[in-house]
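Could you have a look at this structure, given as structure tokens, before my questions?
All protein chains but one are shown at their positions in the complex.
Labels for the chains are A, B and C, by order of writing; each one numbers its residues from 1.
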């Protein structure tokens, strides 16, 4: 969806004003610790995937997405998913109390403290098999399609309609547009090199390339 | 600038939920009356033009632009211009009191109540002479350039890089990108017809055209 | 840790306006009576009834309709409407096959002399974002159904040209008076989000 999360090339957000690296804490508020941990722990129940999490955060009203801090957006996304997936009810969420325990099957999936390290260390590969050979070869000229899906996509707005060159083929990976809708399908993934002048117009200083990972169905021959 | 005002084709803003035409008042709050009138009265002092007004509203932080109501954005734009153009100081603005009268020359430009009707009825034409013949003819295929100026422009984001057909030539009009920077220059203005499929992708329902007014320097032959 | 650099919650707009007014009056830059005149103009004199007069006359008078489509600014001025935000008019005509809709995606340009000030929804992000990419869903929100083979033309007011829709006349327009016709012309039909309702269908 063309929403506020798709920030590449937008103007007007002001300076970055980074905190100094050696004085910035990992968390700035105590509640941020819990927000991160709750998102990871609830995610490990296996009731939604990473693209569904992203879609949940993106589909907030643009004003909410942009004015909330990052962990607040994580909280909003988590709250929405918990209700959508039926893990908690709206009423439970609003009063912060459980009216009933979760189903037995679901409780069995609770991440045990002693499993934290191995779970994080295992991660979750998105590499998949594909029956189809890749459509593009390294060095091919391609165009990122001018697509405007209303649902989740990982083709950034600033790349749409622009021409680049296949720089790498990463094999087949889980296709995010489908994954966000609950369909785990593998599709060839490429790294595409764009000249900044192609993305931002002829006045752009040269010696500037942008590399974007794009799935096969985002691309067409140029 | 690629900021929050450039709304064409963005997603996630929810329903329009229009008020019924026969019950919607012209103004919803008393202060809106004054906001409109102040913007018009201050504008008539001739210290800025319409594109400078638009630029002033657009260059707010995107969150402010999107969360404020329309007349609040007008107020923000007016406050900024008054200070930038030296008509009032920051201090005067923040306390709502004048520390000194305006210069005599400026006071003479005050819009008199008896001149309101004729001033509004006169308006302000943007038609200008151009020494150059128009570069494009009706029926020509053109492409809206992929431009990303950091300052004011009236080439909407969703048209950039897209092909259309010259539907009309409106003569030379004040060029907004330059006007917003204080330079009143005439440039040929065209109405360009775009097929919606060209703008929004191949899955777009047919029988849908979008007409966009674009200045000559926004266009190149397709 | 807030990384936004936007302002904190804006102060009450009522207070902001009051402060601004008294400041500009004290400065000698604004006359309060001028403000009252401006408000009165747009609250009672310049509004969509102007446009309705133009439309009704175009339906009844083929010569005027021709003039309106060919020289819209002059034709509209000939019945008394002109000026700010209507200096350069263009009239687009709805027919059985073509339906026109007007928007300003970049701000909220609108033909003030014929329609007055725009309604809140016209200036809102939902309308401005959606009508160029998905006009049928927008029309549905206004209860407007178009046949699939009707071509939709959306006019994005990115310049100082101001677009104005001449709606299709009701079926029996020849048997109606100018006044009757005028009363049937809604503001929304002149923006293009509605059609003229036939009397039997009117709510």
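Things worth noting here:
Just so we're on the same page, a residue touches a chain if its C-beta (ideal position, glycine included) is under 8 Å from a C-beta of that chain, and two chains touch if they have at least 3 such contacts.
In this text the structure is predicted, and so the values were computed from the model without any measurement.
In the complete complex, the hidden chain is touched by one of A:79, A:163 or A:220, namely A:79. The chain not shown here is touched by just one of C:124, C:158 or C:186, and that residue is C:124.
Where chain A meets the omitted chain, the residues involved are 5-11, 13-19, 21, 24, 26-31, 33-38, 40-42, 45, 50, 54, 57, 60-64, 66, 68-72, 75-76, 78-79, 82, 87-88, 92-93, 95-98, 101-102, 106-107, 110-113, 116-117, 119-127, 154-156, 158, 170, 173-174, 176, 189, 191, 196, 199-200, 204-205, 207-215.
FYI, only the chains that are shown with their structure count from here on.
Taking the mean of all protein Cα atoms as the centre, the chain whose own Cα mean lies nearest is B.
Chain centres here are Cα averages; for chain A and chain B they lie 35 Å apart. Chain C has its Cα centroid 16 Å from the Cα centroid of chain B. Computed centre separation for the pair chain A/chain C is 41 angstrom, with centres defined by C-alpha atoms. Touching of two or more other chains is recorded for residues 9-11, 13-14, 60-63, 66, 199-200 of chain B. With touch defined as above, residues shared between interfaces to two or more other chains in chain C number as follows: 4-6, 125, 133.
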